[in-house]
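What follows is an incomplete set of chains from the complex, kept in their original frame.
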Amino acid sequence: MGIKVLRMPYEWYFCAMVINAAQLCELLQGELVGNGEEKIYGPSQIDAGIPGTVTFLANLKYEEYAYTTGASVLIVSRDFQPRTPLKASMIRVDDVYGAMMTLLEKFGKNGTPEPGISKLAVIGDQFQSGMNVSIGPYTVIEKSVTLGNNSILFPQVFVGHDTSIGDDVIIYPGARIYPNSIIGNRCIIHSNAVIGCDGFGYKPDENGHYTKINHVGKVWLEDDVEIGANTVIDRGTLTVTKIGKGTKIDNLVQIAHNVIIGEDTVIAAQAGIAGSSSIGSQARIGGQVGIAGHIHLADRIEIQAQSGVHTGKYPEGSRIFGYPAIQYMDYLKSYAVFKQLPEYTKRIEELEKQIAELKKNLT
Amino acid sequence: MGIKVLRMPYEWYFCAMVINAAQLCELLQGELVGNGEEKIYGPSQIDAGIPGTVTFLANLKYEEYAYTTGASVLIVSRDFQPRTPLKASMIRVDDVYGAMMTLLEKFGKNGTPEPGISKLAVIGDQFQSGMNVSIGPYTVIEKSVTLGNNSILFPQVFVGHDTSIGDDVIIYPGARIYPNSIIGNRCIIHSNAVIGCDGFGYKPDENGHYTKINHVGKVWLEDDVEIGANTVIDRGTLTVTKIGKGTKIDNLVQIAHNVIIGEDTVIAAQAGIAGSSSIGSQARIGGQVGIAGHIHLADRIEIQAQSGVHTGKYPEGSRIFGYPAIQYMDYLKSYAVFKQLPEYTKRIEELEKQIAELKKNLT
């Protein structure tokens, strides 16, 4: 089976279903222009479109590809008028992006495990399970854990004691949940993420040796939170590290102890937030951003990738950049001059020379 | 059990013990001002203090909260004199921070596994075990491994062959120890950390293809080292990558092959140290710092978060910042000007105009 894939063009790997253009059109409630018999094996990107696939023109910036794509079917918006005839069949829809999501949902569902608790899972006392759960082999659940309805624990997951996991949660292989965590409904936790480990806190003595501060708080993920692979969220020192409803966190992100994040905020890969800081709702944090400890950011802050944020004093909705971060446009303007600084050196030297000459001439 | 937690205020989750204010006072050898009958269910932060909790005024910067906190008991230093009466009962102690640590220790102990070796662990030949060890299910130990007294290997850990682990070590679920590692006494290794994997070393040929250099060295963690979740420490090429006694490393840190780190150094999350560099003792490395390869830093260096360190030529105890890093205050002063650079452009242009005019007037 699998080995055959290697001998096929890589784009042809969606064979879970075959559909023809007319059926596809009906599914999307669109309007077909072209051959309804054309068979579709999967989706593809417009610039790499392959015969037997369906692709999308969601952004007119890419219109040129509409005329050259090899895909068999192109989904466009109702009002799209091609400048020259297309090779592909066209399906006109109200919402191209929405149609794409419908199709991805249809074509691409990864197999989820069957409900059932593997005999090879280890489950502690006082386990409270909802209906229809799936627990994979080699998963370990310590005592006094609650798991909601329809939730899936893939193989090789660890869930510490006194943890509460809501309904419709998916936890991928190798994720580790330390004790006392709270995982809301519909949360998704990717492989090898670590939730609830000790905060990085020590008390130095007079000789510079460090004594570990016992962290007794916990992590609370509200509903609809997604946590990327290999991301780490430390538990609170005394109370809680909390990720607000609907917030999405990418891979390899560090969230330190006591951090509070609002709702519907997105945090890109490899960003790090130091201890006891807070971020508002609907913020957008770029990749590799660093946020210092004990600062409090307003809602809807947008932080450009790699910025270093050392203060919370930015108005709501600010877009910031730099190290330390300043207003986005200010950083760009300053950096534009930075690039010319060697030139400025010459200009200042020239000014100094001319002034010296002027003064000499005047005396 | 667990599910009920979701219906309680999140701060009320420390029900492992209940203690009243008078008992608490005795425990801390303090002096009580207020109601000794007040029941305490756990600690809380002073700014989020909740009835039924004990909180701390360790830093007078937060004194204002002492008057407004909802916590039932407030721990203060012997010499603290409130400006107005407190709502909370007060316990006066010699060392507020020390009292807090005592309490965290008392309230917050996560359950540690019972001693014993799970039948579901796989243990190789020539295993030498100390007394009182705990080895969880689905942990794999290759051949010729030594494990000291009272050490805990949580479930799902991997320990490569010929590894030596000291006494009182804790290794959390999913940590991976490659072969030949040495783990000192009282080390703590958090979930999904990887110790001893291959260094990133290749020999390019004339066509630009890379041949892997076999790394035959090892990782040596001295006593009292803590390694954060998802941190990676590569083994030495020929000899050793060594982390000195008492050094603490946060989450998601990269330590490359042959790196030598001194004692009682702290390294914050997502910092990275390239191959064959060394760091002294009692250094403080900020989050997301990058340190280039083959450089040697003196003791007690303090590196601000996100800095890039390209040379070891800083005096002992320096505080450095920037990219590449310079002295901390120098960076801040230069950056203060950087922010005004567009303004400087105008000033230089104005100077040039005025000089030109002066010269014109003089001829």
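Chains: A and B, in written order; residue numbering restarts at 1 for each.
Criterion: a contact is a pair of C-beta atoms (placed from the backbone, for glycine too) under 8 Å apart; a residue touches a chain by one contact, two chains touch by 3 or more.
This one's a predicted model, so the numbers in the text were calculated from it and none came from an experiment.
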| item | value |
| --- | --- |
| Assembly size in copies, with 2 chains present | 3 |
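Assume only the chains that are shown with their structure count from here on.
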| item | value |
| --- | --- |
| Turning angle required so that chain A lies on chain B, C-alpha fit (0 to 180°, nearest 5) | 120 |
| Rounded Å distance, chain A centre to chain B centre (Cα mean) | 25 |
| List of chain A residues in touch with chain B within their complex | 122, 126, 128, 138, 140, 142-146, 148, 156, 158, 160-164, 166, 174, 176, 178-180, 182, 192, 194, 197-198, 200, 202-203, 208-216, 218, 220, 230, 232, 234, 237-240, 242, 252, 254, 256, 258, 270, 272, 274, 288, 290, 292, 306, 308, 323-324, 326, 330, 333-334, 336-338, 344, 347-348, 351, 354-355, 358, 361-362 |
| Contact footprint of chain A on chain B as seen in their complex | 1-3, 5-6, 10-11, 13-14, 42-45, 48, 55, 97, 101, 104-105, 107-111, 120, 136-138, 154-156, 172-174, 188, 190-192, 226, 228-230, 246, 248, 250-252, 264, 266, 268-270, 281-282, 287-288, 305-306, 323, 335, 338-342, 344-345, 348, 351-352, 355, 358-359, 362 |
